[in-house]
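A single protein chain has been omitted from the complex, and every remaining protein chain is retained in its original position.
Note that the chains take the letters A, B and C in the order they are written out, and that residue 1 is the start of every chain.
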Amino acid sequence: MNRLTYIGARLIKTVLITIAVVLLSFFLVRLAPGDTATVMAGQAGFADEAFMKSLRAEYGLDQPLPVQLWKYLSAVAQGDLGSSFVRRQPVVDVILERLPNTLLLNAFALLVAIAGGVAMGMMAARRPGSATDAAMTVLSMLFYAMPQFWLGMMAMLVFSVWLGWLPPFGLETMGADYTGLTRIGDIAVHMILPGVTLALYFMASYARLTRTAMIEVADQDFVKTARAKGISEGQVARRHILRNALVPLITFAGLQSAILVGGSVLVENVFSWPGVGTLAYEAVTTRDNPLLLGIFIVTAVLVSLFNLATDIAYSIADPRVELGR
Amino acid sequence: MGEPLIDIRDLIVALPPGADRAHAVDGVSLTINPNEILCIVGESGSGKSLTAHAVMGLLPRGVTASGGQILFGGADLLRLPPSGIRKLRGRDIAMIFQDPMAALNPVVTIGRQITEQIRAHRAIPEKEALELAGGLLAEMGLADPKALLKSFPHQLSGGQRQRVMIAMALSLSPKLLIADEPTTALDVTTQAQILKLIKRIQTERAMSVLFITHDFGVVADMADRVAVMRHGRVVEEGAAAEVLGNPKHSYTRALIAAVPRGESALQPVAQDKPLLTVTELSKHFRRGGFFSGSAAVTAVDRVSLTLSRGETLGIVGESGSGKSTLARCVIRLLDPDAGEILFDGADIARMTPGALRPLRRRIQMVFQDPFSSLNPRQTVGEIVIAGPRAYGEDMKEARERAADILRLVGLNPETMNRFPHEFSGGQRQRIGLARALMLKPDILIADEPVSALDVTVQAQVLKLLDDVRQQMNLAMLFITHDMRVAAQVCHRVMVMRHGQVVESGPTGTVFAAPSSDYTRALLAAIPGRGKLAPV
Amino acid sequence: MGWDRRAMLGAAAAGVFAVPSWAQAPGTTARQRTINAMMTDEPAHLNYPLFNTRIMQEICGNINESLLLFDWQFRPHPNLARAFEMSPDGMTYTFYLRPDVRWHDGVPFTARDVAFSCGVMLPQLNPRSRNAFSHVRAIKVIDRYTLRFEMKQPFNAFLLSLMASSAPMMPAHIFEGTNFRTNPYNFKPVGTGPFKFNRWVRGQFIHLTRNDHYWRPGQPGMDGIYYRVCPTPEQRLVAMESGAVDLAMADDIDTVVNSRMMANPNVVARDDAFNGTGEITVMEMNQRRWPFSDRRFRAAFVHAIDRDFLVKAINFGLGKVATSPIPSNLPYHDDKAVVKYPFDQARARALLDEMGLKPGRGGVRHRFGLMMIPDGGGHWTRGCHYVKQALSEVGLDVELQSTDWPTFSRRSGNWDFDVDCNSYGQYGDPAIGTARFFLSSNIRKGVPQTNIQGYSNPEVDALFHKAAVAVDKAEAQHLYSRLQHVLTRDVAMVWLFERQPMFFYNKRLKNVITGPNGPADGFGSVTLS
Partner (left out) sequence: MRNFLRVFLSRPIPLVGLVIFAVVVALALLAPLLFARGPFTIVGMPLLPPGAPGLLVGSDVLGRDMAVGLAYGARISLLVGITSTLGAVGIGVLLGAVAGYYGGWLDDLLMRVTEFFQIIPSFVLLMVLVAFMQPSLSSTVIGIALITWPQVARVVRGEFLSLRGREFVQAARTLGMGDARIIFTQVLPNALPPIIVVGSMMVGSAILTESALSFLGLGDPNLLSWGSMIGGSRSAMWVAWWTTVLPGLAIMITVLALNFIGDGLNDALNPRRRR
């Protein structure tokens, strides 16, 4: 099967999955009690029937569910995700405003997690059973055992409050209004705490995965062959062991990118990072169903694309893997 | 004969603490002379492989050469610093391994893997190294070396891969080539080609080969000199003709005797009404899923056969010939796509599971892999009585019968309370046989029952199968890739290739006067054919 | 259990804290003339009447002004209206507008805008205004700068309903004849105020700049205001402490750390900035259900709770025990008229016994649910935790129910609850803020923030109606005193405490709070030192 037809087939599948996501989540979010009208009434502190009625009419909440679903589906088919109830802006705009922040944070976290995890895993795999190995195992399990939100708060407490090294939250320095390079640097500094917090949890997985793979690969015959060729240990490790050990990491990185798109709710919340995670949290608590559905759809599409990219990367890294098999 | 190329003296290889014995190699002394092939032959656990690995300085983690010397070019390889031995590896001593798929890095191109070795020892540019590599591949008899250099290992066949391995090993014209069971993972015809190739280049390049094998047939084909190893020691050593023709040690004699000669002694059983008649059986496999299109592969293509009480029908073929699929269709582990299977007058090809159930117990099977065919979480007793219990037999009665059957297959009934992992491969095959016999079957299907066993054990199991067949008047369908084994136990054979029957007939006739080229090729490829004295 | 503020400060000081380098506010010149404020979360838009919440009041108070301002005694003062007259019978109000006011886009502010705002836009969008203006029969535009409100009947809270937080003036030339909910100007509001809308970076900040053509001479005293999104309480505290932000309003700072903010020498703390709202934290009971329908149960409920403790330890000393439906710092409050329910658990037990609610297994007399307001684990949640604990001591087993806003609003609106925790604002006059919770005419299923308790007393209905139209202040006072007596006698609701949200600001700011309407009156008068 050639790569292009494969990609085509996968894109069709993405569309199908997205439709399933839309249908399922449409009913799912409707299961939750209350609607946007009640939220607004509650928050405004004052309400009467006219207020509620006009809100419901405006949002189409007074129509039968199948009608709402049909209207929604036909709009989505035309690329219109509707309008956020609470924000009164097109859902697409609302999400696109936040998406870059989330992608930025998560890309950074992914890089940190892979770099740190692979380094830890390699260190551990060098001598399985040694003190270094045990230390790495314990350390990675420690990362894995900490609640992310708490780790974030502790990092904030230590590095921002006690040591004063890093800004505790936000995307950039409040009120500074930097531009250009200064601004990029400012954002980068703000990204360190949330990014590393996010990364540590996954770093543990990469470390374990790398360690296992390195040890497994090191026992394979082709490594023996490589040694029999008389090439140096460094080359054996790099060209033969690591190269093969990294292949399973690609799958995991793909899986992780899926989690990262919508999974950073807690860290974004703790660090007030203006991303999709905080948006999703708001959407749930305000029953902003179009927004919530929009987030589901956008993440579904993104995750599908990430998965596709992962598969392609995998097929490049491992020539044995044929796309579509 | 002058100075030996390599001189192994009192080599001791120690196993890690906690292993079942202290030394895997226990005081081995061997010499390999220039321009000769030394075969080390032995069964599994004899220490033959570790001896070879010790020469390369490639002992597995935890295993150490704790004593003795390996002298090569005036230096003791065991005392050389890692960098010193590394310089020798690949340049002066090269090695090829048993499974060429596993021995090649799956994510690196063939070309790169060869040039890597060349450039580790010679400072030449990649392009030049690639040209050298191409030349080597051509020399190994591989077509289109240019394309091969760019391919990945999985795109090659087993034989091609082993040729690539040999090309790589020869790339720096080593003085010694160590071949560790280089043909065990290959089909018999491919094996013959590779053996021929090694022999040819050894002669052409006048180098030495240390050839590790378990097969005396291969020894007969290859060796100038032979060393027989057992339990980490060399029990007999000498010129090939001497050892093969006039073995001194009883173990050597037993080993040689156990090698099937590939000549049939059994006469066909008188054909009365067949118990099983398979007609025009076909089975296709669909590959891939919803989006990847569906290419059907025909694994069994209109195969017909008959089987009578008391006879053994051998189904012979190389890997992928469809023989196992055929067996699994007959026992309805797979549902055939076309054809009929008449068993005692009833067509079981399309029977529903419910209707099939009473007939099921009358066809039983012995599997290939003694390690995966027994449930590791059940005791031998549980395994053996599972069948009768499934048919509602009383527990106590079943256990009593199990004791008898275990005795029949040569096991102590007390083994019932133990778990499979406490047994050797041969013993496990006996347990598997006992399990099948518990249901008092009419037909026994044996799917490569001895291919994973050492040759001496193999002989015992084959004898047991034949005894049981006679005692219980079984009809046996015997699947094997080994012509020699088929010759030993089958009354009739059927040769399969690509899912089709190539030829069939009484074993003696087929072996003596094969009617097809393929059968002829198979017979010709039997290692050591005609070189071992008849028993 | 002892409590004093010094001990609290001691406890607070145990957390080491020094303002680190990253938190130093950047010191550019522009920064010196600009202030930063906070938003706990971002508003959906900036159409003031469309969604009249506290955050909107804080921001839009600088953009959209009202006709009148009110002082600490809730006396009206001119604003966009330079003068006004009320007829002695309370049936007409005439307003004379300033002729020199222009909208931010340069269009003059005229009587047409007022008539549009009070006659069309506000009643249509804001339920509170709808209630107030329902007493108005007609609005007559007399000339470009004069207009008259003609009433159906006298309504003595009418002027208060023109407070900035209730009746912001909206530009007729932008909204008239449009769909108010989708008008693009909802995202770039136009007003007459000292600051005009400049930029909105979603998820980060809203920036207002000075209105150079503001009608009040010498104002505004600053170049601009940033409202920055600070969703987490810990973030807001740091931002305030470090000086990165100059203002912390209402619920920006959790009461837990109020004392710490008060101890900060760079910060000025005010507890009167929201007096105009006059907020009381309450518990509402579903009086359709037994035993909440029984006055004795409700009385026992109040007796069982140490509201003093609630104020001191749970609310960290802010506010005071509420004894009446009308906050103590607002007009018409009458301490002598109310029936009081001191903390007395023995009395509570006796009342429950009298009702026949005897302790059962495990000493439990009755089990019921307490629906908590979603405040993210803030002081309301803590208060509910305390109430659960206190009631357990008299044998009442409370199941706390956490909610989010949709659930809370829906369940309370549909009367699907036993007891809830809530809070209501008086907005200057009981007729505006308080009556809605007790009038039997305001029992409306499906609508939250109404008389969801199902409390119904013809005498109360009559008293509220009379009080609202009483022209004579003394008469109104008399009626409201009686009301306070009846309502507290009935234990018509559980009034827990009067909430005094704090307003903190950096001491470099001057003239920040000028009246009880707090930030809703805008920051035109603020200057920077």
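Here is the rule we go by: a residue touches a chain if its C-beta (ideal position, glycine included) is under 8 Å from a C-beta of that chain, and two chains touch if they have at least 3 such contacts.
Just so you know, these numbers come straight off a predicted model, no measurement behind them.
Among the chains on display, the ones the left-out chain touches in the entire complex are A, B, C.
For the chain missing from the display, the contacting residue among A:Tyr6, A:Phe202, A:Phe222 or A:Phe296 is A:Phe296, taking the whole complex into account.
Within the full complex, the residue among B:Lys199, B:Arg361, B:Lys440 or B:Lys531 touching the omitted chain is B:Arg361. Of the options C:Arg210, C:His366, C:Arg382 or C:Arg436, the residue whose C-beta touches the omitted chain is C:Arg382. Within the complete assembly, C:Pro233 is the residue of C:Pro123, C:Gly193 or C:Pro233 that touches the hidden chain. Contact between chain A and the unshown chain involves residues 17, 20-21, 24-25, 28-29, 31-33, 128-129, 134, 137-138, 141-142, 144-151, 153-154, 157, 161, 212, 215, 255, 258-259, 261-263, 265-266, 269, 280-281, 284-285, 292, 295-296, 299-300, 303-304.
For chain C, the residues in touch with the chain missing from this view are 1-3, 7-8, 11-15, 17, 232-234, 237-238, 254, 256-257, 260, 313-314, 316, 372, 374, 376-378, 381-382, 384-386, 388-389, 399-404, 407. Residue positions on chain B in contact with the hidden chain: 328, 331, 333, 357, 360-361, 363-365, 367-369, 372-378, 383, 386-387, 390-391, 432, 435-436, 439, in rising order.
What we mean here is this: only the chains that are shown with their structure count from here on.
A straight line joining the Cα centres of chain A and chain C is 39 Å long.
Averaging Cα coordinates per chain places chain A and chain B 49 Å apart. The centroid of the Cα atoms in chain B and the matching centroid in chain C are 86 Å apart. For chain B, residues touching at least two other chains: there are none.
The part of chain B that touches chain A in the complex is made up of residues 56, 58, 60-61, 82, 86-91, 94-95, 97-99, 102-108, 116-117, 120-121, 152, 154-155, 165, 168, 288-289, 291-293.
Residue ranges of chain C in contact with chain A, taken from their complex: 16-18, 20-23, 25-26, 30-31, 34, 36, 41, 44-45, 51-53, 126-128, 130-131, 181-182, 186-187, 202-204, 226, 228-232, 234-235, 238-239, 244-245, 374, 404-413, 424-425, 436, 444, 446-450. Those residues of chain A that touch chain B in the shared complex are 1, 6, 9-10, 12-13, 219-222, 224-233, 235, 239-240, 243-244, 247, 317-320, 324-325.
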